[in-house]
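A short worksheet on the structure shown next.
Each chain you see keeps its place in the complex, though not every chain is here.
In order of appearance the chains are A, B and C, and numbering begins at 1 in each one.
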Amino acid sequence: MSSYASLKHIKASRIGSHVLHVQLNRPERLNAFNSQLWQDLHDCFATVAHDTETRVVVLSALGKTFTAGLDCECAAVQEAVSVVSEREDPARTAYHLRKKIADWQNAISAVEKCDRPVIAAIHGACIGAGVDLSTACDVRYCSKDAFFSVKEVDIGMAADVGTLQRLPKVVGNNSWVREICFTARNVPAEEAHHYGLVGRVFGTREELLENAIALANEIAGKSPIATLGTKHLLNYSRDHTVDEGLAYTVAWNAAMLQSTDLKEGVMAGLQKRKPLFANL
Amino acid sequence: MSSYASLKHIKASRIGSHVLHVQLNRPERLNAFNSQLWQDLHDCFATVAHDTETRVVVLSALGKTFTAGLDCECAAVQEAVSVVSEREDPARTAYHLRKKIADWQNAISAVEKCDRPVIAAIHGACIGAGVDLSTACDVRYCSKDAFFSVKEVDIGMAADVGTLQRLPKVVGNNSWVREICFTARNVPAEEAHHYGLVGRVFGTREELLENAIALANEIAGKSPIATLGTKHLLNYSRDHTVDEGLAYTVAWNAAMLQSTDLKEGVMAGLQKRKPLFANL
Amino acid sequence: MSSYASLKHIKASRIGSHVLHVQLNRPERLNAFNSQLWQDLHDCFATVAHDTETRVVVLSALGKTFTAGLDCECAAVQEAVSVVSEREDPARTAYHLRKKIADWQNAISAVEKCDRPVIAAIHGACIGAGVDLSTACDVRYCSKDAFFSVKEVDIGMAADVGTLQRLPKVVGNNSWVREICFTARNVPAEEAHHYGLVGRVFGTREELLENAIALANEIAGKSPIATLGTKHLLNYSRDHTVDEGLAYTVAWNAAMLQSTDLKEGVMAGLQKRKPLFANL
């Protein structure tokens, strides 16, 4: 757990043996994203990808609210703004902006690429970068007090670190998706559930966390080879044709079916007992 | 507004300073699509793409109903039919049919490619080409009296100007999509909303228009650089993998973040006032 | 019908003139998939693809339940397991596993590629391979007693014959999709309908079959050129960008609009009578 310990605005703690609880931890600023939080987010999930103890992640936030989004007063944004204003050549400015945008995109994508199911447990405000972040998770649960806002158009920009790419692929009513992206309005929890942005809504923050952790524990009891493959193949298939998805799955499972987990799973099933799977 | 003035079966009028109200205007034939209407549709939205005053479009229809679809008695269809029957060589017929289909597809796609959010406000019947048209819009609102029909199989053909391509990408229940495409049955407003074809249903035609215009005005108050980018990137991302969508967004925003709107948006937020954005 | 007659675990019978009723027919083993059933499934739908009498297929199951999924005690699985355990070289094992996985994928994909609408009528348990199979159908109806389970993680593997590829493309709530894939839990009929996995739920198995057959008959009365094209183009468009889908549709319809069905469809419409279409 040592590399998690060095994170400043993210708190990562083990729940039981195989679930990692990752919490946004900058509550005094409503978990707004500054340079440090972007960096921590990336580093945390890059570490998860190599952490063979961890089979499932629960992502929540400390304090009053999930996240207020980008911290417009923080150094990171000042830096981005200064990149724009200090340079006289728009082409060179573009060159330097590219790196900044790509870095932030990579922090969000680290959640998707970490190869462990990530369950977001969202309470209070989930604004701007918070929507980018939550759509990169596998499962989205929230409490009744949660609300969502694709805030970017309000500050004169198109969302650029994942929302416009992932939101329409996790939600089944495109008219609604575009409406909330064009208006930046606050979407309450129940509406978010009705249109498919979240999978379940719970009455209180406690119930939310309890259920997210219960789900995580349930998944952690499954074969890590199986849940890893399921996430990996779902992501792959989202981005490819059915036939390409099938062909890639053949290549993947040619190795992954040669698992001792398959034998253990089948045996446990026949013996009506809970299977026990080794770490990755 | 001069180029809008030359349209015959489409009426385009300004609402407030930045919203264009586009109305199908062939009510005596239930706004059925003839050659002129296809041409007008294309020309209208090609003009929108260069009209820097217009930031949002509301698309509705004059008369009893949104549209009865293709006008089977009109010259356009006669021409298409005559293409088939006059020529003896099926290959040459195919060559000429190609151009006709492509022209009609381009008219519908002009709505998608005009780079301004388009809000469809649908009342009464929305049949055949009307479904093609509405799925090319960004947001779909309708009144309680509206109904939808993917009519094509009833006249012995597969829908070919956009419905089969876009409908499954705006709706989240594929079993239902296929059922209505295979049966051509009338889908009432509430069912259309339940399955995600429309974003909202209103009691009367008046409420429908009122709300569509209110939404348009709200969006028109946002940065035009931001709403343009949001539409452009949502369309791009629909058709690409998440990673391709992110990479393209980097290229796009490397220019578009260098906007004066970003400064205005941030300042207005800090000063708790409504931002004021220049035209494109 | 001779080639259908040679199937052992599938029963195929004609309903009326143009509907084929395909039934999983291994009720004594809860229609679990063994080698023979995989082969029969492939052969049945490969035959459908050349059967110009058949315009629509209803797929249901005989006995207590739709299917219990893969038959873990059958020879097919023994064979797969033995491929793994008999060979000492994991690379050569992978080479032989590839063929087995691909064969099973092809059996499921034969449903999708048969070019006739397939309506699944599901009762009782629909587990594992049953979900793969049903998501490859065009329309999914079920009875109230039905439940669904993406069972694979329970036996230590990622689903590999279609569920992970097709399920997210037929359902509009991705958070829910991932939850049920990671947990393998039983999903009741109403939940399956709410999230879009099935199009309709019926009270009893009788009503289910009645309605599935009624839908099939309705579609069978449409032009076979039109329904064939609609399925083909919906499948194509799911896997391509909107622009690619449109371009392919031009090529397809350049031939298919030269159909005598188009004339018959238009004439019947004008004469307010039911059209009569020839076989393919």
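Points to keep in mind about this one:
Note that a residue touches a chain if its C-beta (ideal position, glycine included) is under 8 Å from a C-beta of that chain, and two chains touch if they have at least 3 such contacts.
Since the structure is predicted, the reported quantities are computational estimates derived from the model, not experimental observations.
For this homomeric complex the structure file specifies 6 copies in total, of which 3 are displayed in place.
The definition used in the following text is that only the chains that are shown with their structure count from here on.
Residue numbering shows that chain A and chain C use the same positions for less than half of their mutual interface.
Each chain gets a centre from the mean of its Cα atoms; for chain A and chain C, those two points are 33 Å apart.
Chain A has residues 169, 171-173, 196, 238 in contact with two or more other chains.
Contact residues of chain A toward chain B in the complex are 72, 80-81, 84, 90, 93-95, 97-98, 101-102, 105, 109, 112, 152-162, 164-166, 168-169, 171-179, 181-184, 195-196, 238-240. Listing the residues of chain A that touch chain C in their complex gives 117, 138-141, 169-173, 196-199, 215, 218-219, 222-223, 225-227, 229-234, 237-238, 241-243, 245-246, 249-259, 261-266, 269-270, 275, 277.
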